[in-house]
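Showing just some of the chains, left in place.
Per-chain numbering from 1; labels A and B assigned in written order.
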């Protein structure tokens, strides 16, 4: 409908929210006093609680943290980071520049988790109750090849031949025994893509969007939560780039997306944990 | 200057970033392989690493998580949350709606951490090397009263007479012995505000922005990091509200900022930890 304008006589519509209760001196996050959570609950756990309504088990907690860490930044070249830096170089507010990065996600970038989940749902539907994931995956890949659906969402990367974030997430999910039919079907798809004769020249490994989509599926989360985790994860990256741009560089500079290099530390390792 | 346009013959300016190294199959976050961090480092620790370049000690880790949890959401009435929900009701993308909330922070809301830090710097400068924080605080408060600077950034709240988040943060900082001159001066300011004859009718307790500003000061962090933590913290809240709006409510509804209630759980407690 065209833009709307309700009559001023419209009765008010009381509504409700189940997220956060706020009363004088008391804030409940999904029912838990916030000052009780602070100092006891990690940020990752609080994010899970807010998005799902429940505290995560220790295994889920570790997996959610891993997913949130995986997408936290990817250097200077993602279009969203370049949008944020170009905004930052004008001297705009940090929030304004981060917002420029937030909107720079679309069909071709950042929308993969939702689209991949839809694809996995389709494939699992085809497989039915059987264990015949391989056959269903092969059929689905054939259909995608015929309908110009390559690369499918969740697979392939312009730089990585093995996306280190996807591999690590699948490994953690496996260790924690949280990988079930979604991640199994994701692997079956990867194999089917690798074996299809029409795709012999293409490298289509599982990427981080696909891993997160499948893992969230196996965690029983609604489809949109995977996308939410990707968005939440990347905000610190966008923010750090905006701060670095405004701290290191002259204003109004030409931000070259190619002639740049990394001058931070390397070869650092976590101590024994 | 007016908008700029560089001659096409401008030599390229190679530049550098010290945040994240990205090479085929290898991603380093401030020098650490990201797949090594995943599953071992919490999201809060990764945020600290990305913003500062160093891993936090266990004490700092707990304090950073507490700060990130403290501001994660504050119900439906903050203007940023209403901006995000109004965007969401049009059926826009989740990222678009979250972006609407991200830009809805300004001088009067969300800018307090930076302004408070500036004020604390001023006050500590006045106090010099002495322990005479109380006298300097009283002088600063007098100056603020004279120059119409009440309420000062970091103090007061429209709803809470004691901001549960600020109290809890100060407590954790104290337990971890991370509170030093900034938080001490913050407390001195609170006392001076309470004692000033011209402010006898006003309640000006420390609020969460002030607590975070002071704690980040005592952690030796640059001023803009406190603001960054507030922004990063609130993103899950904005996202959860957008998802709830699009899941529960009809599109194009009139979002009443007064006639709403909380219908989620209450009285939940963390188990013994």
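Here, contacts are C-beta pairs under 8 Å (C-beta built on N, C-alpha and C of every residue); 3 or more make two chains touch, one makes a residue touch a chain.
Bear in mind the structure is a predicted one, so any value in this text is a computation, not a measurement.
Student: Just want to confirm the stoichiometry: 2 copies shown, so how many copies does the whole thing hold?
Tutor: This structure file describes a complex of 4 copies of one sequence.
Assume only the chains that are shown with their structure count from here on.
Student: Rounding to the nearest 5 degrees, give the angle of the rotation that lays the CA atoms of chain A over those of chain B.
Tutor: Fitting chain A to chain B on C-alpha positions yields an angle of 180 degrees.
Student: Sort out for me which residues of chain B touch chain A in the complex.
Tutor: These residues of chain B touch chain A: 1, 4, 6, 10, 12-44, 46-47, 50-51, 53, 55, 62, 64-66, 68-70, 72-77, 94-96, 98-99, 102-103, 105, 110, 159-165, 167-169, 172, 224-225, 227-228, 231-233, 235-237, 239-241, 243-244, 249, 252-256, 259-270, 273.
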